[in-house]
Structures are given as C-alpha cells and as structure tokens.
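Only one protein chain is missing from this complex, and each of the others stays in its spot.
This part shows chain A:
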C-alpha cells in the first residue's frame, strides 16, 4: 500500500487551510499536488511526514497509521515524537530552498543522518559517493554547499534524502527557485527515480513541470480537492476550475 489520507483538516487560527481532504496513492506512483499559492498543497505535503500535524483525520503511509483529534480526550493517541522520527526515516523530503546544512561539506551533509541512525561510516561514504555519481556531482563531495549553484544544491538535497532509502519521497516546490533549463535536470531525476519504483509526491504550481513528471494529479483550490485523477486529466480536465488553471 502507498499512501491513504482520510478527512484531513487543518486550521491556523480562524483560517481553515485544509478542508476534509481524502485521497489515496498507490505504491510507485508520482503524484503531483497542483494549485496556486495558498491552496494548502505545501501544508498537505508537510502533513505526510508530520512536519505539520492535522487537526482531524487519519493518515496511512509507509505501513504506519495515524489518527488525529484536536481538543478531544479520546483513547487514540497523537503520534509521539519517536513515531514521527520512525516515519520520517521512511518518508524523505526535499525542500524548495534545499535546506542543506551550510557548515558541512556535501559529503558530510549526506552521511550525517544515516550514520547517526546506525549505518557504518565507510558504508555511508560508499553509498553517498554512488548517489553523488548518479547526480553528476562526484567532484563536489568535499565542496561547501554555498559554493554550489541552485541546481547542484537541489541535487545534493535529493541525494541526501535518498541516503535513507525512503519508501516515499516528498518534494516541496523543487523547481520554484531554479531557472527553466535546470528544471529539466530535476525532471530527469524524478523520472529516473520513478523507474526505480519509489513513491513520490510533488508539490508545484508549474503546469509544464507537473505534466512532465506526473502519473497522477491532485488539483487543490482553497484547501479543497477540486479534481484528481491520472495524468490524462492534463489533456482532458473534468472541471472548469482545473481547465482554467491549465490554460494560464
């Protein structure tokens, strides 16, 4: 099983950012969460690895199940931080601004988390060098992140997430800070990863980028799912709202 989400909702103060969201994703699919800014897609993505916690609903991901209740003394417990850690080791995340640790070299960025979690250093190094080679960054292993271009930093961030061999990989606007030529490198990497069978969820507002990677699409507006389906929806949208969004 991949990911199943039931009736998730979330408010910040009086503002409800997600309203009763339900969807499911099968293993190995690349799902794009599409929508304009403020639609709630990043919040939704961050819930999938519990960086945000929902007010209500259930979440099944990577063979773990979570139920959320806000302000209710029910028998069901909120996820503990230990469970959250366990989940995040199976659900990797790539951020819009890369979030590399600036005081560590590229190689150190890659091996830090796996070594902490029990991988032996030589093994971690070997794996890191393999991933860097796959990303075309072998010569950057000992460079500082700040000396790399945006596209290179993004590839390091993807390699870092892959170090833990996650079952699911989440991307939050991975191309928003990159110029169009570099965007195609990210497309190639995502398509290559899809061939390797990893489940991916990608948040973006760029239709062209979405078309190139998606096997499924979920279109959100104002915290609600307006349309969802296979990639064919890009050519045959079923709602006016999604059709309008695709045109601009």
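Keep this in mind: a residue touches a chain if its C-beta (ideal position, glycine included) is under 8 Å from a C-beta of that chain, and two chains touch if they have at least 3 such contacts; residues count from 1.
Note that contacts and distances are computed from a predicted model.
Enquirer: Could you check which of "Lipoyl synthase", "Arginine ABC transporter permease protein ArtM", "Biotin-requiring enzyme" or "Cytochrome C oxidase subunit IV family protein" matches the UniProt name for the chain that's left out?
Expert: Per the UniProt record, that chain is "Arginine ABC transporter permease protein ArtM".
Enquirer: Can you work out which residue in A:147, A:191 or A:239 touches the chain that's missing from view?
Expert: Missing-chain contact among the listed residues: A:147.
Enquirer: Which of A:39, A:93 or A:210 touches the chain that is not shown?
Expert: If we include the chain that is not displayed, A:93 is the one touching it.
Enquirer: Of A:7, A:117 or A:191, which sits in contact with the chain we cannot see?
Expert: A:117
Enquirer: On chain A, where is the contact patch with the chain that was removed from view?
Expert: 49, 51, 81-82, 84-89, 92-93, 95, 97, 99-104, 112-113, 116-117, 143-147, 160-161, 164
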